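Shown here: the complex without one of its protein chains, the others still in place.
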Amino acid sequence: MQQTLPVSPPSNKVVQLGRWLRGERLTTLNLFVTFVIICIIFASQAQYFLTLENFVNIGRTLGVVGIVSIGMTLVLITGGVDISVGSVAALSGVITSILWLQSGVPLGFATLIGLAACTLVGFINGYLIAFVRINPLITTLASFSIVRGLAFVLSNGQTNQLNDDTFKLLGRGEIVGIPISLLLMIALYVAFFALMHFTQFGRNLYAIGGSPDASRLAGIPVRRHLLIVYTLSGFLAGLAGIIIASQLASSAPRAATGLEFTVIAAVVLGGTSLSGGKGSLIGTLVGVFILRVLDNGLVQTRVSSFYQDVISGAVLLLAVGFDQIRLKLTSSLGGKP
Amino acid sequence: MNTMRVSGISEIMSLVIMLVIIIVFMGQASPVFMTTRNLENMLLDISTVGILAVFTTLLMIGGGLDLSIGATLALCGVVIGALQTTLGILPAAGLALVVGALVGLLNGFLVTYVGINPLITTLGMLSIARGLAFVFSDGLTIPVFDNDGTQQAAYDVFTQFGEGQVLGIATPVFVMLLLFGIGLLILQFTAYGRAMYAMGGNAQASHLAGLAVRRYRMIAYTLSGLSAGLTAVMLTSRLYAADPRAAMGIELTVITSVVLGGISLAGGKGTLIGTALGVLVLSTLLNGMKLLSTSTDAQNIAQGIVLLLAVGLDQLRTRNINWSKWLRGSRLLPGAATPSKASASSGSD
Partner (left out) sequence: MNTPLLEMQHIQKSFYGVKVLDDVSIDLAAGETLALLGENGAGKSTLIKILNGDYLRDDGEVLIDGKPVHFSEPRDAEAHGIRMIYQELHYAPELSVAENLLLGRLPRRPGALGWIVDWNLTRKQAQDALALLNVQIDPMTKMRDLSVVEREIIEIVKALSRHARIIVMDEPTAALTPPEVQQLFQIIRNLRERGVGIIYISHRLDEVFQIAQRVTVLRDGKHVGTRAIADVTHKALVHMMVGREIEERTQVRQELAAVQTGAPVLEVRNLSKRGAFEDISLKVAAGEIVGLFGLLGAGHNNLTQAIFGIERAERGTIYINGNAVEVRSPRDGKRAGIGFVPLDRKINGLVLGMSVRKNITLSNWRVLAPMGVFWHGQEMQHTRHWVDQLGIRMAGGIETHTRYLSGGNQQKVVLSRWLEANVRVLLLNEPTWGVDVGARSDIYDQLEALAAQGLAILMVSSDIDEVLTVSHRILTIYKGRLTGEFMQAQATQEKLLQAAAGGGA
C-alpha cells in the first residue's frame, strides 16, 4: 500500500516569509531602493545630475562595463571568475592600432583580428581552467598579468591615435540620441538573457555552478561549457576594448585598468553569487547601473576622484555585507536543510 | 599515505633544482649577477615580498586570502608621510602599524562575522585602501625626512629600519629571516599553526571539535594587515618617501611565490620552506631579468607564466584538486553543509 509522502513545507506564513526574505526578489528590491536613494542624494547636491544630457552621458559609459559584465555574470554563475578582462580589453585596442598603423591592415580587419585575439585569450583561459583544471582565480590572475604585459610590449608603452571617423562611431555615435554602444549593450543583454533563460545551454550553466557533480552525472559536457563561457568572456572583453578605443579615439596599453574590479563589483552587487549556480543578468544590469550612476554622481558633485575608489569599494562591501547578514538572519525561518 | 610525504619532498626538490638552474643561467647571462652588490640588493628587494609571504602563507594555509596587502602597504606608508611632522616620525610609524592591523581586522571581521567571500572583501578593501592612500597624499609622493631639523635623533632611528644592519645583515633582510624562522616554529609546534592547518583542511569539523575558528581567522587576517604595515615602515625608511602608488601588483608576486612554493588556494596544505623557496625562485628570476634589461612588462609576463606553470605542473602531478571549492565563502554556520558540495567520491572504500 502506498503512502503519500509529506507535502513540501507547509505553506504557513512563517515559511513563506522566510523564503521571500531569502529570495532574489528582495535583493533586487534592495538594489532598486539603494539606486533611488543614491539618485536622490546626488540630485540634491548637484544641479546637473537630473538632466537629460547627464543621463545620455551615463548611457554612454554604461556600454563598456555593461558588456563585460555579461561575460563575467556567466563565468560567475558557473562558479568561476575572470579577472583578466581589463587586460584583455586593453589588448584588443593595442592589436587593432598596431595592425592598422604599423602594418597597414585595413581598420575593419584590424579590429576583427584584435577581437579574435581576445577571444583566443578567453579560449586559452577556458582550456586551462576546464581541461588542465587550474583554479580559475589563478589562471585569470596569470593571464591578467601576461596579457597586460603583452599589451605594453606590443605597443612599446605608446598610446596610439585611432582617428578614423567610422571607427569612432561605435563609441561616440548615436542613433536617435541613444549612444550606439548603449544600444549594442542592450541588444547583447537581450540576447544573453534569452540564452540563459530559454536555452538548454544557459540552464546548463546554472546547473554546472550549482553542482558540477550532478551536471557531470547528468551527462552535461561540463568542460565544453566552461570553455565556451570563458571564450565568451574574452570576446566580450575584447569588444568592450574596441569600444573604449573608439571612445577615446586611441589605444593605450594602460586602458581599462581596474575594469575587472568594477565589473565584479557590478555583478556581485546585482545578486550573482561567487559560489556559483545563482545569478541573473537583470541583477547585473541593475548593478552596472548603480555603479555607473554612483561614479557619475561623484563627478557631478565634484568629489575628488581619489574618493571614488574608496566609495566604490565601500558600496560593494556594504551591499554584499547587508545581503549576507540578511541571509544569515533569515536562514532559520522555515524550509531549511 | 606516505605518498603525501613523498610528494612534499619532491616538490621541494624541484624548487631547489629550479633555483639552481636559474642562478647558474643568470650567472652566465649577466656578469653583474653574482656580484655581492647585486645579491645584497636582491635580498633587500626580496625582503618586502618575503615578509608579506610569511604572513600570507599562514593566512592561506588557514584557507584565507588577502588581495589588499599592496594597497594597505601604500596606505600605511602614506600615513607615515602625512603624519611625520604632526606626530613625530616614530609615533607615525607606530600608527602605520596600527592602521595596517586595523585594515586586517576589518577584513577579518567582514569575512568571519559578516560572511563575505574573502575575494570580494579584500578586493573591496583594496579599492578603499588604495583610494585613501591617494586621498591622504593628494596623489603625490611624500618625502620622508626631517623637515625642520628638530627630530634628528628620531629620524636616525627611523632610517635604521630600512637602512640599518643587525648582525651584519641589512635590517629588512634580518627581519625577514627572523619572521621566516618564527613562522616555521609557529606552524610546526604551536596551537596557532596547527589551527591554521585544521581550519584550512576542514573549517566545519574544526569548529565542531571546539576549535575557536573565528578567533583564529580574525587573528590571521589582522596579522596579514599588520605585515603590510610593517613592510610599509621598512620600505618608507629605505626609500625616504611614501608613495600612494607603492606596491601595485605586489599581490601577484606574493601569491605567485606562495603558490609556487606549494600552498594550495583551498588551504590546509603547504609549508614555509616551500614559500621561502618560491620567493627565492621567483625573485631571482625577476632580478635576473631586470639585470638583462628586460622591461617591467616582460617581467609581469614572466610572473604570469611562472604562476601557470607552477600550478599546472602541480595539477598534472596530483590531479585531485577540487577547484571550485575555495571560492565558497567562509561560512561557519554549522549543520548540514549542502550535501552536493561534499567532496567527490561516495562510499568509504
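Going by the order they are written in, the chains are A and B; count residues from 1 in each one.
Heads up, the rule we're going with is that a residue touches a chain if its C-beta (ideal position, glycine included) is under 8 Å from a C-beta of that chain, and two chains touch if they have at least 3 such contacts.
Keep in mind the model is a prediction, meaning the values are calculated, not measured.
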Neighbouring shown chains of the undisplayed chain, as defined at the top: A, B
Which residue of A:Gln102, A:Gln161, A:Thr199 or A:Ser304 touches the chain not shown here: A:Thr199
Candidates A:Leu115, A:Leu170, A:Ala207 or A:Val320 - the one touching the absent chain: A:Ala207
Residue among B:Ala198, B:Leu230, B:Leu265 or B:Leu308 touching the omitted chain: B:Ala198
Selected residue (touches chain absent from view) among B:Pro118, B:Gly183, B:Gly268 or B:Gly288: B:Gly268
Contact partner of the left-out chain, one of A:Thr27, A:Asn54 or A:Ser215: A:Ser215
Hidden partner interface residues of chain B, rising order: 1-2, 4, 189-192, 194, 197-198, 201-202, 204-212, 268-269, 334-340, 342-343, 345-349
Those residues of chain A which, in the complete complex, touch the missing chain: 1-9, 19, 197-200, 203-204, 206-207, 209-211, 213-220, 277-278, 332, 334-335, 337
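Convention: only the chains that are shown with their structure count from here on.
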Rounded Å distance, chain A centre to chain B centre (Cα mean): 29
Contacting residues of chain B [partner chain A, same complex]: 110, 114-117, 119-121, 123-128, 130-132, 134-135, 138-139, 249, 252, 255, 259, 265, 295, 297-301, 303-305, 307-308, 311-312, 315-316, 319, 321, 323-324, 326-329, 333, 335-336, 338, 340-341, 344
Chain A residues touching chain B - in the complex, by the definition given at the top: 79-81, 128-129, 132-139, 141-146, 148-150, 152-153, 157, 210-214, 261, 264-265, 268, 274-276, 304, 306-314, 316-317, 320-321, 324-325, 327-328, 331, 337
